[in-house]
Structure formats: structure tokens, C-alpha cells
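Shown here: the complex without one of its protein chains, the others still in place.
Each chain gets a letter, A and B, in the order it is written, and its residues are counted from 1.
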Amino acid sequence: MSDKNENIKKAKEEWEQGLLQKTLSRFPERENIHEQRIYTPLDVDSSPEYYTEKIGFPGQYPMTRGGQSTMYRGRLWTMRSYSGFATAKESNERFKYLLSQGVTGLSVAFDLPTQIGYDSDDPHSEGDVGKVGVAIDSLEDMEELFEGIPLNKVSTSMTINAPAAVMLAMYQAVAEKQGVRPDELQGTVQNDVLKEYLARGTYIFPPRPSMRLTADLFAYCKDNIPKWNTISVGGYHIREAGSTMTQELAFSFANAIEYIRSAIDAGLNIDDFAGRISWIFTADINVLEEVAKFRAARRLWAKILKERFGAQKPSSWMLRVHTHTSGSILTAQQPLNNVVRVALQAFGAVLGGTNSMATCAFDEALSIPTEESATLAVRTQQIIAYESGASEIIDPLAGSYYIEAMTDKIEREAEAMIGEIEAMGGAVSAIENGWMQNEILSSAYKYQMEIEKGERTIVGVNKFTSDVTSDVTLTMMDPTVRETQSAKISALKKRRDNAAVEKALEALKKAAEGTDPLYPRILDAVRAYATEGEICNTLRDVFGEYVAVKLI
Amino acid sequence: MAIRVLVAKPGLDGHDRGAKVVASALRDAGFEVIYTGLRQTPEQIAAAAISEDVNVVALSLLSGAHMSLFPRVVRCLQENEGGDILVVGGGVIPEADIPLLKEQGVAEIFTPGTPTGVTVDYIKQAMAQRGVS
Partner (left out) sequence: METPGLPDILIERARAGSRRAAARLITLAENDPAQRLEIARMIYPHTGGAYVIGITGPPGSGKSTLTDKLAKLLRKRNETVGIVAVDPSSQFSGGAILGDRIRMNDLALDKGVYIRSMGTRGHLGGLSVSVGIAAKIFDACGCGVILVETAGVGQSEVEIAGTADTTVVVTVPGLGDDIQMLKAGILEIGDILVVNKADRPGARQTASTLLAMRQLGEPPDREWIPPVLLTSADKDEGVDKLLDCIGAHRVLRQISRSQRNERTDRLREEVLALLKEKIADRVLERHGLPGELELVLGDMYDRRLNPYEWVAQKAASCTR
């Protein structure tokens, strides 16, 4: 140990045995505190290379301080608001409103039938059409969704996974009609099917054929839609399903490693697609810990890409993060408290260096946000950006003994967990075995029991409760969407060239049975106005459907 | 003799954290929990409930489709001699919808933030009243 640290160690011991002890003997500390009391230089690596090798500078390996050299001084994070309503028309109006309010990117929420590859008139869709997002049954709906919005001027993030190729093909077809070339398109498809088996449940096919579809989309976009982010790997959903912070990182990274392997096996070069991988993480309410998480994530990812996969381009090493503030910690009781929660979460994400963010509305636990609450969610980001000062200094908390010690700790633990998963054969094996699902459930259950035993406080829920019910206006969902959409589908099927549709679906089926690229066949089918359900059912016939593992 | 509960997720909603956590809590309270997973139709739920002779059906839904799906489960149970099976629900359900659901045969709704202990006690009490323990 260096002399400097020797002195500090001595001084700390003196303090602990002296003043601290004196205070503790009279005033013991509060209950249920799980964090270390104080961090000092003793908790941080003191070797001379530590700064240059582990912390470094923004935009440079290992990216701990940020992915771009000027960060928010050059460009603020993209401010997004997750929205989507029952019909394409209503969503279109909401988009135009948000764009006018300063939102710089659109985020599309699809309804569950669309996410699971069912048309609105499918018996499975009963009750769910248009509820959590927009119903898109065919190219016709996609045209309505983006009517009057120039696709070469916006960046669109689509939360779609199993049928991502279908939605992207529709978007591309809409752009074609606007005269916009595919290489001008910017945006993201989520396309992270592995987390669906873990956390979100909108899977269609089993894991292995789904990996083929993922790599297929990567390949097509590399040559045709090069600015498109072809995957947004989610730690967010895993965390929202109840995982710990370390699991959020380790499980999502393990999933991403599978996608990379899949793409490499399909013949792609790592540097061809790694730069297009983006990420979604949660911002939970422990602000300081979250800052460390983002930094650890960037460093660990850069290391994996450079050392394990041999990526050469800095853009391949860069972890590009979209943050969605955690919705599961928002409460139905005393909903206005959530305004504060979201502000703190967003602040943590900014201090952590996120590239893009969507903030929850405060009434998230009650229903889909109103226009008012959605606006407030955007204002929260704008106030942080323009008023708090946090966007003017790059990685401001670096050097804090706590932040650096915690960053190192999180990186170590996540790396070890990834090793465990790899030893099992990788994420797909860990999912097929149900291991990851059960780990998440254990964490979720533990968390819930802590709340119920009072070991974890949630203001308004198990402490500082009130009997006052809030007077919150909720958005009412239109129950007639299924009928409207079903009628549209019928009319479409009468109008279109059904022979062309059949031909396209036949070609898609053949490609699926063999090894030919799928996206171009999907694009053909989309242009012919095949419905999403028809396309997905064709693939279901070949790939089968996923059946969940047993709950232990 | 254990209290038997079917925990079910009707419709396409895939968020099963709540359902699984409640299932675990019910198990730890000594109940036998039949968990049928995601994407259950009301018909499947009723068939499983009757086949397993459960005392309670606990529905979990976060997608807003509760007003159409929960009453359908109640009706399917009634149509198959299962009208005496207690139906409860949880998830993202606005306060305003709760009386309407109760009118249609849902005995109780447990909104977000409700401790699992409350659900457990409710079921125990309801069963005690019926002479089941």
C-alpha cells in the first residue's frame, strides 16, 4: 500500500474508533440500510495506470466516461416519448403533436396482437386490439401512421421484436411511396427476441429460428438500410421483470453475445453490424448506483467487443444506450409522487451518460398516459437538459470514490455472471433450461417480500400512506377498434391482388424452409398488402411456436 | 387439505412478474397453485379451473383488456358448473372499472402495490367462510 493510502487508512481507523464509535453508541444508525457507510481513496484502485486504462476519456476505449468525445455539449440526448394509440390515425396525430413540442424522435408502441403477429380479426386478438399501442395489420395501417411525416427527417424507434422484419419492411415500403430511399432511413427496431422469453412474453417462434430472423435482418440492413439500428438489446425489460441490477447487465449482455455469434455464423463481420447495436436500460431510482451502472456497462461492453470478438472500429466498442425510466417502481398510490421519481431517475441517466431517453408519465401504473402527463414527462427531460447544469460537464461524477468503486464492482460481478451463463452453453441454453427465468423470479420475489416485511420502503405504499384517492383523469381506450380494424382487413382483402399475395407468401415459405434470405421475401409480401398475420402464420407453419418452460 | 388457486393470464399480455410473484407467495402461504402461463383464453382458464377443482381463480392483466376478458372468464365458469369458484383479479386496473367488474362476478380486485399478504388473507377468509381450510 502506498504511503498516501497508509495515512488515509490510519486516519480512517482513528475516525471509526473515535468519533464514529462515540456517535454510534449514543445514536445507532437507522434500520434497513444496506450500503457501505463511506467511500475513501482506499476503496479505489490507486495504481498509476488506473485512470488511463479504466476511466480514460469520452469516445475512447474503454468508453467509461461516455461514447462520444463531446457528449451533451455537442448534442443533447434524444428525447423520446413512448406513445401509441388504438388506431394509426390517432397515433399519427399524437406524433405530429409531439414533434411540434420538441420531441426529436418518434417511438412507436404497437398493440399486443401486432407484437405477436396476429391480425386484429384473429380470435387470439379478442380484447387486446389497440389497447397498449397501435394496431398495424397491413401496409395500409403503416401508411396512415406516418401520413404527412417525412421519413427522411425523423428517427423512429419501433418497439417490435418477433415480427420486426415485417414492421421494418412496411416502414421501408411507406418511405418508398414518399420517395425516400432506404439508405436515408434512421431509427431502430427492438428486435431482441431473447428477452421476450425472459421478461416480456411477446415471442412467436422458438429461440433458434428466431435467431435466424435476427441475423437475417442484420444482413439486409447492412447493405440496404445502413443507418438503421437493427437491434436494441434490452436490459430494461429484464429489470422490470424483477431482476437485480447486475442481472440486468449480465443477462442482456449474454443475449447480445448470442446475437453476435449468430450474425458471425451467418457470415457477417463483427465491424459490419456491431456499430448498429443499441441498448435499452432502465433508470432505477437509486440515482448514484445507476450512474455507476451505465459506466460499468460501457466499459464491460467495450472490453467484450474488443477483446473477445476482436472488433476494430471504435464505433463497434461503443455502447449506445436508450434509457427508459423504470415504470415498475411507479405507484398507483399517490401518483403525483411519481413525478419526483421520474425526475430522479432521469437525472441519474443523464449523469450516467445515456444517449437517448424516454421518461414515464406519472400515471403509468393506472393507464396509458394522457396528453398532459406525456408532455410533463418530456418537460422533465428538458428541465434537466437546460436548467440543471448536468448536461454541460462530461461524466461529472467521475472520481467520486463511491462512483469509481461501484463501477468496478458492477463490472466485476456482471462479468462473472456472464461467465456462468456461457458455461451453461450461452443465453439460448440458459433460456431453454429456464435458468434465467427462475433467477429473475427469485429476485422479483425477494424484492416483493422486502417491501412486505418493511425492509424496503416505498413512499405512499408501505410508509406515509394516505386514504385520499387521487383525482386522476385517465385515458379511456376505444373498445371498438377491433371492429374497425376487422372491417378494414376485409375490405383490403377484397381490393388487393390476392394472387400476388399468395405467390409472395409461397416464396416466403420456401425461403423459410431453406436457407435463403427472408427479409426480401417479407418485403415483397408487404408491398402486395399481405397482412402481418398472414406473413407470420406462414412462418409459424415452418418454424413452429414457442412453449414456455415450467415454473418452478 | 390445501386451498387450490389457479393463477392465470388471459389475453396476450406477457408481463408475468406479478402473476409469478403472487403464485410464489400463495405457495409460501400453503396453497396449491396451478399456473398455466401466458396467452390463456377465457375458455382455457375455465376448463383448467374446473378440471383442477380449484377454489379460486386469480387473473392477472396489465394490458387494459380486463373489461372484456375478466367477465368472460366468470361466464365460462358459470356455463360449466363452476359458478361457485371465487374469481379475483389484479394488474393495471383503474379504480373506476372495479365496481363494474364486481357487478359482473369478480369478487375482488387487487391493484398495483397491494401486498401479497393482503391477497393471501382475503382468500383465507373467503374460504373460511365457506368452510374450506
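Brief remarks follow.
Assume a contact is a pair of C-beta atoms (placed from the backbone, for glycine too) under 8 Å apart; a residue touches a chain by one contact, two chains touch by 3 or more.
Everything numeric here is computed off the predicted structure, so don't read it as measured data.
Remark: the omitted chain is touched by one listed residue; of B:Ala29, B:Ala58, B:Val74 or B:Met127 this is B:Ala29. Within chain B, the residues in touch with the undisplayed chain are 1-2, 23-24, 26-37, 39-40, 43-44, 47-48, 50-53, 80-84. Against the chain not displayed here, chain A makes contact via residues 206, 433-434, 547-552.
Heads up, the rule we're going with is that only the chains that are shown with their structure count from here on.
Between the CA-based centres of chain A and chain B the separation comes to 30 Å, rounded to the whole angstrom.
Contact residues of chain B toward chain A in the complex are 10-17, 20-21, 23-25, 35, 37-39, 41, 63-65, 67-69, 72, 92, 94-96, 111-113, 115-117.
Interface of chain A with chain B (complex): residues 112-113, 115-116, 118, 124-128, 131-132, 196, 199-203, 240-242, 328, 331-333, 365-368, 441, 444-445, 448-449, 451-452, 458, 461-462, 469, 474, 477, 479, 548, 551.
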